[in-house]
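The complex appears here minus one protein chain, its other protein chains still in place.
As written, the chains take the letters A and B, and residue 1 is the first residue of each chain.
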Amino acid sequence: MGKYKNIGKSVRKVDGLSLATGQEKFFDDFPLDNPLYLALLYSPHAHAEILDIDDSEARKMCGVVDVYHYKNVPRVMHTTAGQGFPEPSPYDNVIFDKKMRFVGDRVAMVAAESEQIAKDAIKAIDVEYNILPAVYDIEKATDNNVPQLQGDDAYVPIPVIFKPEENIAAQVEIAFGDLKKGMEEADFVEEHTYRTQIASHCAIENHGAVAYIDDRGRLVIVTPTQVPFHARRIVSKALSIPVGMIRVIKPRIGGGFGGKQEVFLEQLVGLVTWQHKRPSRIALSREEVFVSSRTRHAMRVKIAMGAKSDGELTAIDMDARMNSGAYGTHALTVLSNAGSKVLPLFNKVKHVHFLGKTVYTNLPVGGAYRGYGATQGYFAFCQEIDNIARKCGQDILEYYKKWHIKEGETSGIFEALGEGKEGVSQYIRSCKLTECIDKGAKAIDWYAKRNKRIRVGESKVKGVGVACCMQGSGIPRVDMGSASMKMNEDGSFNMYVGATDLGTGSDTILAQIAAEILQIPVEKIIVLSSDTDLTPFDVGAYASSTTYVSGGAVRKCAIKIADQIKDVASEMMSADKEDLILDSLYVINIKNKKKLSFEEICCYSLYTNNQFQIQAEASHYGKESPPPFIAQFAEVDIDKRTGHLDLISFVSAVDCGQPINPKLAEGQVEGAVVNGLAYALWEEYLFNSAGKMTNPSFWDYKIFTTADLPRMVTIVEDSYEETGPFGAKSVGEIAIDGPLPAIANAIYDAVGVRMYEAPFTSERIYNRMKEEGVI
Amino acid sequence: MKQPEWYYPRDIEEFREYIKLDGVVIYGGGTGLLRREIRKFAGFIDISKLPLKFVNIAGEQISIGGRASYNDVASEFMAQKPNSIMGKSLGKAASTPLRNLITVGGSLAMAPIWSDILGPLVALDAGIELIGENEGEFAVCEAIRERKIDSKTLVKQIDFTDDFQRSYYYRETRTRFDYPAFTISILANLLSDRTFEDVRIVIAGDKNRFSRLDSLEDKLIGQEIANLDLPSMIESLDLEFADKKHGSSNYLKHVAQIQLERGLKKIVEE
Partner (left out) sequence: MKSKFIINGVEKTLEYDGYSLLVDVLRANGYTEIKEGCKTGECGACLVFIDDVLVNSCQVLAGSVAGKDIVTVKGLGSLFEPNVIQESFVDSGAVQCGFCTPGMIMAAYNLLRDNKDPDDQQIKSAMDGNLCRCTGYVKIIDAVKLAAERIRENGKI
C-alpha cells in the first residue's frame, strides 16, 4: 500500500469535465424523432375502486393518439423492485389497476403529440370511483376490521411470509439464545419506541424514460435506472416481450440514492412504443416524484435492551414495524436490514430477538433508499446504546470501543438474517472502528463538550452526540457483476461493465482498478457501462455493491488481459513469462531489460502471427459482505426558549478499506451525511386527513443548501480488506446512518430530552423539553 | 393550440391602452404570476420597457421603482445605507438568483403572507403609486388591505422616509432558503440616555397578514429597555398565527413573542 499508480489517487472522473461543461446527456437530453408524450392521471382518493373510465372525450381531442388504463392494458402481476430474480418482494403491482391504493396511484395514461396536449387530455378523462375506507396507521393496519388492501392475485415468488389478508407485505423473525433468560439475567432493562418518517430521495433529476424502436424492430429504452438488467427483465415480464427484443441503456443519471432502483416507468414507454412503433417519452414533475415514485419507508422500532450494571448487554429485542405504503416493493429486504446491518455491531450479546413486519397502508410507496432500513434501525439502536451507557455511568466512546465487533469475530446475525433467503456467515477481516472513534472524537473536541452543557449566549446550550454504524458491501452470494475488456493498437483498452454509475464515479474507480492491474494511466481505459446489449450483466448500483463486487470482476478481467499480453510478449521476445513485468505501457524482461511497447504487442497480436484479439471477461460475486464502519459525531446548540437547533459541527470517520479514489470516497460520505442531516431536522411527508401529501415541493419539503452546512469533517481511516479489490470495501450508503442518532444523542446531551420521533423540528424539540419538564 | 398576445408598452400611455383589453395580465418578470394558471390569460403586458427599475436613495428620502428586483434594492442599500432595514430584509429573502427576479411591485401585487417586503414597508409607513385600473397614491397598508394591485394595476414606485438610526429584521424559517412563517421588523431612534425616541414594530405573517404593534410602541417611547418587563408587555399583545408548515399556531406565537423580545433588546445594543 502506498506503492500504487492509480489506487488511492483522487484522479479526475472520466466524465467530470463533460458534465461540468453541460456536454454529457441525461435521458431527457436526447433528440427524439417525432415522439409521443405521455402524461399520467393519478387517483385523488387514498382507497377506491374504479367503477368505470370514460376516455372518449380525451380520445376526441386533437393530437391525442391513445389512452391507457385497466380496460386495455394486460394485467400482469409483478414487482417494480429492481432486485435479483426471483425478487424477494411481493408481486402486487400491475401497470394499471382497477383498485386505487393511495392518493397518487396511477389511473390512466395519455399518449399525445405534445406534452401540453397530453396534460390537457388527462383532465378530460372521466372516472367513476367507489370510495373505500382508507388505512394509514401501521399499528392498526393489521387489525381484523380493517380493509384488505391487496387483491387475491398478489403473491410472493419465493417462499417467504406474505399475509395480504392481514395487510402484511413481509414478515421476518430470528432469534438466538433465550430472550427471556437474557432479560432475567440483566440488572436492568430499558425499552423505548422510536419512529422515523417518510422521506424523499430528492435527486435533482426527476424520474423519466424514453423509448424507441431501432432499425431492426427492437425496443430500446433509455432510462436513468440504477438497475438496467433488472429493468429489461421486468419490462419483458410486464409487457410479454422477449428479453432478446429489449435493449436498456443507462445514460448519465442525475442522482438516484435508491429512488431509481425501481422499474415503474420503463413499462409505460415500452408499452406505448412497442404498440405504436414511435418513440415515446415520460418525464415526471417534481410533485409527481414526491407523491408517485418511491420513498424511504417510515418505521417504528421498539427496542429493549437488558444490561448488567457494568454495561454488558445480556439481551436485545427489536420489534420493527415498517410502513410499506400501498405496494410491497422492497418490503422484506429493507425490513430485514434494520436488523441485519445493526445487530451484528454488538456481536457478543448472547440473547437476541428480531421481529419485523411490513404492513400495507394507503400511503405513498416505500422503496430502496440509501441506508435501506439500517438508517431506521440505527436511529433506535444508537440512542438506546447512548441511554444504556449513561445509565451505567460509562464513557460511551469506551463503551463502543469495548463492545463493537472486532477483526476475527463473527455474529450469528450474518447467517440468520439474509434478504429473502438464508444469510451468509462471515468473519470480520477488517475493522478500524476504534481508530475511527478516536479520530472523530478528537476532531470534534469531544471531551471538552460532552456532558458539559456549555452555555452559548443568552439561552443556548451545547451538546455532542455519537453514533457508530456498519453497513455491508453487496449482498453476499447474490449480487454479481461482470466485466469485459479488449485491447487496441495504441495500448488503450475498451472496458465494458454492467455496473451502473449514477454519479458515484463507478466508471472512474473501475477504470482505476483495471489501470492498476495493467500499470497504465487511467486515461487509457475507455469505459462503456450499463447497456444491456453491449455490456455484460451486473445487478446494478445498490446494496453498496459496486466497488466490492463489480470491482472484483474488473480486477479478475484485467488480470486475464495482463496474462494474455505477457503471452504475446513472451512469444515475441522468446522469453519466459515469469521474467516479464508490466510497466507504464511496456512489457519489460527483468532478466535482460529488453522491452516491448503495448502498441507493438497489440499490433503483433492483431496482424502478425497467431492472430487473436487480446480480450477477456470475468464475473464476480461476493462470498462475504465485509462491512464498512463509521463513527459519526454531531455538535449542536439548542435554544432552550424556542427549541431551535443550530448544527455546529458534524464529523465522520469511516473505515471503507482502501479507498480507490479518496475524493470520491469522501464525496460519498459528505453527500450521505448532508442528506442525513436534513432528514434528521426537517424532511417529512405531511398529509391531510384524506391521505393527500400537502407538501410535495421544495417549498415545504426542506432539504439543505450550502447556507445550512455545519462545519464538516470527513476522515477516511487507513484500512485494508483482503477480500476486496486492492483492499477496498464499499462506502456508498453507510454515512447516512449516523446523522439521525448522533444528532438525537447530541440533543440529549444538551438538554436532557430524548427524541423518539424524527424529524427533530424546532417545535418537536420545544415540546419534548416541555414534556420532560426541562423548561 | 390557443396562443396569447404579447404587448411591450414603451411608455405609461401605451400601457394604459393595453390594460383596456380583455383577459390581459401584467407580467413584470417576477415569479408571482407563474404560481397561477397562466394559460387562462389571453395576453401578457410585458412592462420591462417602462422606466420602473430604479432605486433612488437621497439621504433619508427613498424612492424605489416597481420593477426593482430584491437584489437591486439590497445591493444599493448595503452600499449606501447599510443600517436600513431594507437591505437586511430583502438581502435575506429567497435565494441569490431568485432575488434577481422577485420585484418590489410583484411582491406587493401578490402580497403573499410570507412576503419579506411587507413588514419593512409597513414599518416605514411607505406610500405606493399605482398605475392602471386602480390609479393613485396610497399608503402601502391601504393598497394591500384593499387589494388594489390587481392583474391590471402596476406598481410605479414606492416612496418612504427612512430616518431611523437603527433597524432589526428577523425571519422565522426552517432551513435558510425558505419563506418565513413570520417576520419581525423594528425601527428605532434612541436618545443619548438610551431611551426610545421613536420606535416602529411590525409583525408580518400573523392572522391579520401584518400587524403594526402601535400599543407596544406607545409603551416604549421615552423608556429605557432595562427598566421594562418586556415579556409581560409582549404577552399582553394579541398576537395570533394560523397553523403553518413551520409550526403550529401556538408554537409560532410562542416563538414570535420571544424573538420580538430579543429584537427589542438587540436593537438597543451597541
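Note that a residue touches a chain if its C-beta (ideal position, glycine included) is under 8 Å from a C-beta of that chain, and two chains touch if they have at least 3 such contacts.
Predicted, not measured: the structure shown is a model, and the values here were computed from it.
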item	value
Full-complex contact with the absent chain, from A:Pro44, A:Gly255 or A:Gly752	A:Gly255
Absent-chain contact - pick from A:Asp386, A:Glu600, A:Glu624 or A:Glu666	A:Glu666
Identified contact with the non-displayed chain, of B:Leu21, B:Ile38, B:Ala79 or B:Leu191	B:Ile38
Sole contact to the chain not displayed, among A:Thr273, A:Thr504, A:Gln658 or A:Asn745	A:Thr504
Residues in chain A touching the chain absent from view	10, 12-13, 15-26, 28-29, 31, 116, 201-206, 252-255, 257, 285-286, 502-505, 663-664, 666-667, 669-675, 697-699, 703-707, 709, 712, 714
Touch residues of chain B, complete complex, unshown partner	1, 3-6, 27, 29, 31, 34, 38-39, 44, 46, 48, 94-98, 100-101, 176-177
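Everything that follows uses one rule, which is that only the chains that are shown with their structure count from here on.
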item	value
Computed distance of Cα centres, chain B from chain A, in Å	44
Touching residues on chain A, where the partner in the complex is chain B	114, 116-117, 458, 641-642, 678, 682, 686, 694-695, 699-700, 702-705, 707-708, 761-763, 766-767
Of all residues in chain B, those that touch chain A in their complex	1, 95, 174-179, 245, 247-248, 251, 254-255, 258-259, 262
